[in-house]
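Removed: one protein chain of the complex. Kept in place: all other protein chains.
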Amino acid sequence: MTSPETGAQASADAEVLRLDGITKRFGEVTANEDVSLTLRAGEIVALLGENGAGKTTLMNILFGHYAADAGEVRVMGRRLPPGQPRAAIEAGVGMVHQHFTLADALTVQENVTLGTRPWWRPGGRAAARARIEDLARDYGLQVDPDAAIADLTVGQRQRVEILKALYGDARVLILDEPTAVLTPQEARALFDTLRRATARGLAVILISHKLHEVMATADRIVVLRHGRVVGERATAATDPADLARLMVGADIAEPKAMPAEPGEVLLRLDAVSTPPGATQGAALDRASLDLRAGQIKGIAGVSGNGQSALAGLLEGLIRPASGTLTLGNAAPADWSPRIAVAAGIGRIPEDRHHTGTIADFTLTENAILETYRDAPFARGPLIDWSAARAHAEDLIEANDVRCPGPDAAIRLLSGGNMQKLILARALHGAPRIILANQPVRGLDIGAVTYLQSRLLAARDAGAAILLISEDLDEILALSDVIHTIHAGRLSPPVPRERAEVEALGLAMAGGGADAA
Amino acid sequence: MRLEAIARPGPARTFGPPLIALGATLGVGMALALIAGAAPLAVFGQIVTGAVGSRFALLETLNRATPLIFTGLAVAVAFRAKLWNIGAEAQLYAGALMTVVLGTGALGWPAWALLPTLALASMLAGALCLVWAAWAKLRLGVDEVVTTLLFNFVMLLFVSMLLEGPLKDPMGMGWPKSERLVAEARLPRIAEGLRLHWGFALAVISAGLVWLVQSRTTWGFEMRAVGAGLPAARFAGMPVNATILRVALLSGGLAALAGFSEVSGAKGSLTLDLSPGYGYTGIIVAMLALLHPLGVVIAALFVAGVFVGADAMSRTAGVPSYVADILLATALLTMVLALLFTRFRVRRE
C-alpha cells in the first residue's frame, strides 16, 4: 500500500479508499446492503441514485456518523474504526454535507478551524488565517475569513464547507448533492474547483441524482438502488438513458405536461414589497406577477432570494409592505392565512415537518388543521371528531396515503405519505389558486410522480399554480411560464418554450437583464 | 448511542420503564430512610398509613390535594401550549388576596351571590398575574420562565406588605394575618361532619371541564396545536397570539382558584404561609400527569398523599419530612426518562 506521504504524481493510480461489503439497517429498513466501492487518487466518482437509494447513509458511514452493521471502510489501506468522525477526518476524509454544517453566528475562520486544534492549545490564529488564504487562492474559493456565515450567500457557504475539508488535509472529498442549491454558473465554478483538487491528487465522490451533471463531471459512475450497487460504468461508456434505467429500475413515465390554455388572471401582484426580516432570506422588492387559470408559473432561484417571502405572501403569513395584491378583481381588505384559505388558495408549504403538519398530532387532526372552524367539523364551539375522522379517511383513501390509520400520529409516516396528506388537504375543495413551495424535495420517485401529476391535473382543471423550486429541472419540466428570483426581485416572465438554461442561470445569479 | 423510535410498542415497552422508575424512586426512599437511621420498610408503611390509613388521614390527603389539583391544572394547561408558567405560586396568592379583599365584609351579599363572585374575581386577579408575562413573550420576546418565576417573589412581598399594612387584622395580636372571611364567603363542607369542603369538588369539576375544553372544542384544539407545532398552527390560520393569551388567562385563573379555595374553604383567612409551595408542586403534579387534566387529579392525590404521609411518618419515625420532596423530584426525573423509553430504544453505534 502507498503511504500518504507519496506525492500526487506517484499515487495517481493508487487506491485511496475502499468500502467493503457495507450493510446498514435502521429498524426494519435496510439502507445499505453489501455495498462495495473503490476510489483512486485523482478521480471523480459519482454515486448516482434516487432519493432514498441509500447514498447519503453510505457516505455517513464512510464519514463515521453511523457505524455499519457489517463491512469495513479502508482509507489509504488502513481500516477506519466505525462510528468515529474524528478518525475519518484524521485519515483524510472530508465531507460537504447537503445541509451545511456551519454555525451562522461564527466567522468563516472560526468555522474552518473548529475542532482542528487540541482544545488546550490557544493561539495559532495568524497561521490559520494565512493557511485559509493560501487554500482559497489555490483552489479558487474566494471568501473573507472574518465574515460571519450568516452574511454569506449559499454559494459562498459551500466554499467554506470545502475549505473546511481542505483545511483538514482531506485526501478524499465527499460532496452530497452539491449543486442542489447553486445556479448553473456557480455549479460550473464548483466543478472547476473540483478539477483543481483532483489535479492535486485528491479523490472526489460526488453524490447526485442528476444525470446530466454526473455525465459532465465524473470519471466513473456507481449506481445505487434500494441500498444496493446495481451497476458501475465508466462515463465514456454509458449514456443518460442507460443510467436512468439502472437508477429507477423500470422505465417510469414522467408526467408529461400538455400545452396550457391559460385563462383569466386569478391573482396579481403589482410591485409588491414585503417587510424585511419577516422571513429568512431576502424580502420581496417590487415584485409583479400574474397567476392565470390553467397555468403553472415556475419561480426559479437560489434559496434565500425571496422565495420564502413570496410564498409567505400567498400563504397569508405576510402582508405587502407596499404594492397591491389583487385576488380576482379586488384587493382583499385584510390578509391572513385564514383569509387566504377562504379565498380559495390551496397551500403546500416548504417545510412539511414543521409548517405543513404537527408531528405528534394524528392524521385526523392534521387533516382539519385549516378547516376545524368550518362545517361540518365545527358545531358552535365544539368539534365533531367523527366527521373529522371520516374526512381524514376519505383523504387517505383517495390519495393512497400509506399509514396505520387516521388515528396514528403523522410523525410515523414517510415524507412522501406526509406530503400526500398535505397535498390532499390543500387540494380539497378544488382551490382556484395553488401555491406549491418545493413540493417534491427529498421525496422518492413514486411520490414525486404522483404529486407532479396531481398538480398538472389541477392545472388542466383550471387552477392557477405558483410553483417554487430550487431545482431548475423541476421548474423546466412543469412550468408553463418561468420567472427567476434574485435578491427579492422577480425577472420578467419567460414562456417555457423560449427558456434557456444558460440565461435562467445568469438571472438566478443576479446577472440577467433586469427589465423590471 | 442513538435513540430509535419504536413504531408499535408492546405492553412490556409501555409499562416496563414506568415501573422501573417507580422502583427506582422507592429505592431512593429506602436509601434515605437508612441514611436517617430508620427501618426502610417501616418508614414506607408509616407513609402509606399516614396518607390513607384512617378516615382522618384520607380526608387530610383530599384536602391537601385540592389546591394541587388547581395548580396542577394551571401548569398542565399552560405547558400543553408551551407557555412556561412557573408563576402559579404568585397567581395563587393573587386569588387568595382577592378573596380576602372582597370577602371580609366589603360585599354584604348572600353566599349564593358572594361565592361565585369571589371565585371569578380571584380568577381575574390570577389571570392578570400571568397575562402580562404572556404578552411580553409575544410582543417583546421576553422569556416567561424567568419573568413568572421572579414575579413569585414580588407577589409574596406584596402580600406581606398588605398583611402588615391595610389588610392586617387588628385582632391578630401583631401577627401578619388578614381578618377572617364573613360566613357567607366561606365554602361549605361537602357533608355535615365531613372535614372536606366544596373546594375539592370544584377542583375535580374543573379538571373535567378543562379536559372537555381541550379535547372537544375549537379553542382547545388551538391550544394544543399551538403547543405541539407553533409554525404549523400559524400556517394553518390559527389565531396564535389570541390562543396563547387565552391559555394565560385560563392558567392564571385556575391557579388563583387554589388560593380562593384555600382561603374560603380551608383557612378562612390569609397568612404568608397559606401555600407551602403549591404553585411549584403543581409543576410536579402536571408533569406526573403527563399534562392530562384528568391525570392531574390522580397525580395531585398521589402527591398530596406522599406529603401527608411523610409528615405523619416524620413525627413518629424521625426521618425528616423533606423525604417527600426528594421522592417526588426523583419520581419526576425518573418518570420523564422512563416515558422516553416507552417510545424509543437506545442503540449503540
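In this document, chain identifiers A and B correspond to the written order of the chains, with residue numbering beginning at 1 in each.
We adopt the following convention: a residue touches a chain if its C-beta (ideal position, glycine included) is under 8 Å from a C-beta of that chain, and two chains touch if they have at least 3 such contacts.
Convention: contacts and distances are computed from a predicted model.
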I want to check something: the complex is missing a chain, and I'd like its UniProt protein name from "Dihydroorotate dehydrogenase electron transfer subunit", "Branched-chain amino acid transport system / permease component", "Putative FAD-linked oxidoreductase" or "Tryptophan synthase alpha chain".
"Branched-chain amino acid transport system / permease component"
Shown chains touched by the missing chain?
A, B
Which of these, B:Ile6, B:Leu22 or B:Ala36, touches the one chain of the complex that we don't see?
B:Ala36
Per the touch definition above, residue among A:Ala88, A:Leu173, A:Ala187 or A:Ile410 touching the missing chain
A:Ala88
Which candidate, B:Phe15, B:Phe56, B:Phe153 or B:Trp175, sits in contact with the chain we can't see?
B:Phe153
Among B:Ile47, B:Ala232, B:Leu270 or B:Met287, which one is in touch with the chain left out?
B:Met287
Suppose we count only contacts with the excluded chain; which residues of chain B make the list?
1-3, 32, 35-36, 84, 86, 136, 140-143, 145-147, 149-154, 157-158, 160-161, 164-165, 280, 283-284, 287, 318, 320, 322-326, 328-330, 332-333, 336-337, 340, 349
Chain A residues touching the omitted chain (full complex):
60, 64-66, 84-90, 95, 97, 99, 101-106, 110-111, 113-122, 164, 168
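The rule is simple: only the chains that are shown with their structure count from here on.
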So what's the Cα centroid distance for chain A and chain B, whole Å?
47
Applying the document's contact rule, which stretches of chain B touch chain A when the two form their complex?
4-5, 7, 216-219, 221, 224-225, 228-229, 231-238, 349
Can you check the complex and tell me which residues of chain A touch chain B?
26-27, 66-67, 82-83, 315-317, 336-338, 340-341, 347, 349, 351, 354-361, 365, 369-370, 372-373, 378, 381-383, 385, 412
